[in-house]
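Yeah, one chain of the complex is gone here, protein chain that is, but the others are all in their spots.
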Amino acid sequence: MTVTFLILAGVTIVGMAAAMSLRNLVHCVLSLTLGLVGLAGLFLELDAQFVGFTQILVYVGAVAILAMFAVMMTRGAAQQQESRPTSVRISGVLIAGGVFLVLAWAMCHGLMTLGAPVQPEAEVKQIGVALMRSYVLPLEVIGLLLTAALIGAGVIAMEEKRGAR
Amino acid sequence: MNWIVRNLWLIPMLPMVAAGIIAVTKRKGRMLAASLAIGSMSLSFLLSVWAFAHVVLLRNQGQIDLQVWNFRWFQFGNEWVSLGWILNPLTAVMVVMVTFVGLLIFIYSIGYMAHDENFTRFFGFLALFAAAMLGLIVANSLLLLFMCWEIVGLTSYLLIGFWYSNPRAAAASKKAFLTTRIGDLPFFLGIVWLYSKSGTLLFYNGGTGCLEPMSLEHLVAQRTTIGMCVATGIALLIFCGAVGKSGQFPLHVWLPDAMEGPTPVSALIHAATMVAAGVFLVARVYPLMSAHALVHGAVSTSAALQVVTWVGSITALFGALIAVAQYDIKRILAYSTISQLGYMMMGLGVGGVSVGMFHLITHAFFKSLLFLGAGSVIHGCSGEQDIRRMGGLGKLMPFTFATYAVGMLALCGFPLFFSGFWSKDEILHAAHVWDLSQIPFYMGAFAALLTAFYMARQMYYVFAGSTRLEVGEAHGDGANATAGMEHEHGPVPHESPAVMTVPLMTLAGCTLLLGFLGTPAWPWFQSFLEDTRLRVDFGAFAREGMFPVMISSSLIVFLGLGLGWWFYGREPVDAADAPDHLGRRVPAIFAVLGHAFYMDALYDKTFVRANIAFSRISTWLDRWVWNGAVQIVRYGTLAFAHMDSFIDNHVVNGAFDEGCEGVSRSGQILAKLQTGRVQSYLKVIGVALIVFTALLLWRANA
Amino acid sequence: MNPLTGYVFLSALLFAVGLAGALTRRNAMLVLIGIELMLNAANLNFIAFWRYGPHPEALTGVMFVIFSIGVAAAEAAVGLSIILAVYRHSKTTNLDEMDSLKG
Partner (left out) sequence: MNGSVRMAGTADQIFVLVKQWLMGYVPGALQPLASAVLSVVPVLLVFPLLFAITTVLERKGLGRIQNRYGPNRAGFFGILQPMADGIKSLTKEDIIPRSADHLVHLLAPLLLVVASFLVYAVLPIGRNMVIANLNAGVLFFFAIGSMVELAVFMAGWSSRSKYSLLGAMRAIAQMISYEMPLVLSAVVVIMAAGSLSTVTIVTMQATYTGIWPHWYVFTPWGLMGFVLFMIAATAESNRSPFDLPEGESEIIAGYYIEYSGFKFALFFLGEYLGMFATSAMAITLFLGGWAAPFSFLTWIPSYIWFFVKLLALIMAFIWVRGTLPRLRMDQLMNFAWKFMLPMSLVNILCAGVWHFMAAGFVRWVVVAVLVAGTCYLLSQRLKRGKRVAVRTYRFAS
C-alpha cells in the first residue's frame, strides 16, 4: 500500500466519480479522461507497462475524443435537463452501493490467501510473441471485430439520405 | 526418358495458353493477340523440330523409335483412366507439318484479317485450333485423341461461322458441326466398344496398349453375332469418325459449305490439317485396321481396309467430277480437297501408312498454298470469288500467279519436279498392284485426269484472258474481310502485301522440294515411317510396273492439261456471263455436276424431312400421351392435398390456435414488465447480482 | 494489508461508481461512459490478479485486458454512433424518451 497507489487511486476515483456526477457533459468526458489516466497509472504501478500505455492511447487518444465528438454532435453540452425524480436517483445509488458491499464482502471472505507476489516479466516482446502464438486466434477475431465495428459505426452514423427510407 | 518425350505436351499447351490469354484480351489488343498466337506457334514449331530431330537421331542409331509417356488421369471404380502422349515418326512428321503450315497461315492471317474488327477473336480461335490439333497428334490415348478431336470440331464450327452475321456462314457452320457429329457418334461407340473389349484406350503401353499385338490378337479372336470379327467392327466404327471429319463420300457435304469461313481458315483447317485428321486417325489406328491380316497373315488386306479403299476411291472420283463444274474459286478447291482426301484414304487402304501419309503431307503444303493463293486473289479482287468475274490476274498479281501455278502443277501431279507427282504416283502404283481389284486404280487414274483438267480450267479462268471484274459486286467471304478496303485500293486488282506473299513463296518452295523425300529411288519418307532400310536405288523405277504407271500417269496429266487448254485456253473467256465452254457442249451432265449430284437436295428430301416428321411425332406423343399421364398424376395429387388441408385446418390448426392464445395471454401479462427503459432493466440485473452473490457467499460461509 | 486487496477494493469501488452512473443518469452517453467504467474496473482486476497471482509468466491477465480494451473501443465506437443515429432520428439523447422500438 504505497503512497503512489493512494495518489493514483484517489485521482482515479475522483475522476470517475466526477464523470458520473457532473452536469456538463464535456466536463464529464474530461474527468473521465482524468480517471482513465489514473487507471493507466495504476496499470504502470502494477508493472503492466504495455497495457498502461495502450490504455492511454486507446482511451485518451480515441475513446475520449470520440465521446467529445458525439457530445458536440448531439448538442449534449447545451441541454442541461437532469431533472430526475429523487427516488430514481436514490434507488440507483442504493443498488450500486449494494453491489459494492456484496463485492467487498466477497473479497473479505474469498481470496486473500495468495502467496508472495513474484516480480513478473512482461516484456513487450513476450506479449507480442504470446499474441502471435497462443493468442493468435483471438487476435484475428478482435481484428475482425474492430473492422466490423469501424464499418458498422460509419454506416450507422452516416447521414441518411432524404427520401431513401 | 528424353526431355522432349516427357514434355511433348508443351507443343499443344503453348498455343492453348496463348488461346486462353487471347480469350481474355480486349478487342483492341490486336498486336498482342497476333504476337501471342504466332509466338506460341513458333515455339511449338521449334519444339516440334526438336522432337523430329530426336526421332531421326534415334532412327539413325537404330534404336527403338516409339516412345510414350503415360500417366493416370483419374480413377473410377477400380479402373484408372490413363492418358499419355506418343512420339514416333508419324507424330514427328505430323507435328512438324502442322506447326509449320500453321505458323505460315497465322502470319498470312495478319495481312488477310487486317481489316476485321474481330481480329483478336480470330487469333484466339486459331490458337485454340492449333492446340487441339497438336494435342490430337501427340495423344497416345484414344480418349485424349477424341477429346482433342471434338475441340477441333468446335473450333472448326466457330471459325466457319466466324462471320456469324452472315446467315450463310452461320448455316454452314451448323451444317459442318452436325455432319461431323454424325460421324463422331459411331466413332464414340467404337471407342466404348474397344474399351469394353480391351480394357484400355492407350495406344501403346509397353505391351498392354490396345494397338499392341496382345490386345489385337484378343480382338481378332472374338466374333460378333453377324460373324464379323470384333477388330473389324471397331475399326469400321472408328473409320466412320474419319469419314465425317475428312469429308469422305456420304458425309462430304459440309466441306464445300465450310468455305464460308475466312480463307486462312479454309487453308489451315479445311485443307491442310483438320480434314487430314481423319486420314491421320486411320494411320494411327492402322494396326487395328489391318489387324485381321496381321494375325491371320494369309489374307493380305483386311475387310476394314477394303472399305477404306473403296470409300476413298469413290470419294476421289466423286470430288474430282464435281470440281469440274464449279465457279467459286474456293469451292473448286474444296471439292479438290475432298477428292485428294479420297486419294489419301485409298493410299492407306491399298498401300499402307507411308503411302497415304506422304500424300497427306505433300497435299497439306500445296493445298494450303492454293488456298492462300486463292485468298490472295480474293483479297486482291476486293472479295470477288466467282472465277467468271476474274481473268487476267496473271500480270497484275505476279507473285500470286507464280506460286499458284506451282501449287496447281503439284496438285495435278506434273511430272518430276512437283511433290504431288511423287505422292500421287505412289498411290496409283500401290492401287495398281493391289491384288483384289483394279477398279480403284482406274477410278484414281480418271480422277487424276479430271484433276488436271479442272485445275487448268481454273487457271485459265482466273489468270488468263482479260479482266472481267465488276465494280461494287463484291460478295462472299472476302466482302466481310475487305469491307473497309474498297475505298483504299479501288476496284483494280492488286498484289497482296508482303505478309501474305512471303508465306506463299515459302510454301511454294516446300511444295517443290518436298517431293524428293519420297521418290521411289530414294524413299526416305517411306523408310522413315515404316522402319525399312534406306538406300539410293534408281533401279526401283523398274520394279514391278512402276515405270509404266509413272509414264501413264504423266500422260494422264498432260492429257488433262491439254483438254483444259482445248476448252478454255484456246479461246479465252471474255465475258463474265458467257456460258461455260464445257457446259455448252454437255449441258445436262454439267448441270448435274454443278449441283454436286444433287446430294444436298437428296439429304434435304430424305434425312432432314424424316427428322422433321419424327420430331412432329415426338411432339404429338409429348402433348397427348405423356401429358395425359402427367395430368392424371396431377389430379391425384390435388385430391390428396385437399384432404390434407382439411386435416390441417381443423385438427392441427385448432390445437395450435389454442396454444397461441395461451402464449399471447401470458405475454400480455409479462409485457407489463417491459417498460422500454434500459435503466430499469439494468436495475433488475443489479439487484439480481446482489441477491445471487449474497446467496452464494451465504452458502459458502454456512 | 495485502497490496492486492487495495486494488481489488478500488476496482469494486470503480465498478460501483460506474454502475451508479449508469443507473441514475438520463443521458445515453453518460450511461455508455458508466459501462466503460465498469469495464475498466474489471480490467484493473485482471491486471491486479495477474500481477499478484501465482503464474504471472502466463500473461493471461494482460492478454485479457488487451482484448478487453479492443472490445471496449469497438463498443464505444458502435455505441456512440448508435446514439448519434438515434439523436438524428428523435432529436434526443435522453434514455427515458427512447422507450419505443417504432421508428
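Chains here go by letter, A, B and C, matching the order in which they are written, and residues are numbered from 1 within each.
We adopt the following convention: contacts are C-beta pairs under 8 Å (C-beta built on N, C-alpha and C of every residue); 3 or more make two chains touch, one makes a residue touch a chain.
Note that this is a predicted model, so its numbers are computed, not measured.
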| item | value |
| --- | --- |
| Neighbouring displayed chains - absent chain, whole complex | A |
| Among A:12, A:54 or A:74, the residue in touch with the chain that has been omitted | A:54 |
| Touching the absent chain when the full complex is considered, from A:12, A:33 or A:74 | A:33 |
| Residues of chain A in contact with the chain not shown | 24, 26-27, 30, 33, 49-50, 53-54, 56-57, 60-62, 64-65, 68-69, 72, 123-125 |
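Here, only the chains that are shown with their structure count from here on.
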| item | value |
| --- | --- |
| Pair joined by more contacting C-beta pairs (A-C or B-C) | A-C |
| Intercentroid distance (Cα basis), chain C paired with chain B, Å | 76 |
| Residue list for chain C, restricted to those that touch at least two other chains | 19, 23-24 |
| Junction residues of chain B, two or more chains touched | 679, 683, 686 |
| Residue ranges of chain A touching chain C (in the complex, touch as defined) | 1, 5, 9, 12-13, 16-17, 19-21, 25, 28-29, 32, 35-36, 39, 42-43, 46-48, 50-51, 54-55, 58-59, 62-63, 66-67, 69-71, 73-74, 76, 81-82, 84, 88-89, 91-93, 95-97, 99-100, 103-104, 107, 111-112, 114-115, 117-118, 120-122, 126-127, 130-131, 135, 138, 142, 145-146, 148-150, 152-154, 156-157, 159-160 |
| Residues of chain A touching chain B in the complex | 91-92, 95-96, 98-99, 102-103, 105-106, 109 |
| In the complex, chain C residues that touch chain A | 1-10, 12-21, 23-27, 29-30, 32-34, 36-37, 40, 43-44, 47-48, 50-54, 56-57, 59, 62-63, 65-67, 69-78, 80-85, 87-88, 93-94 |
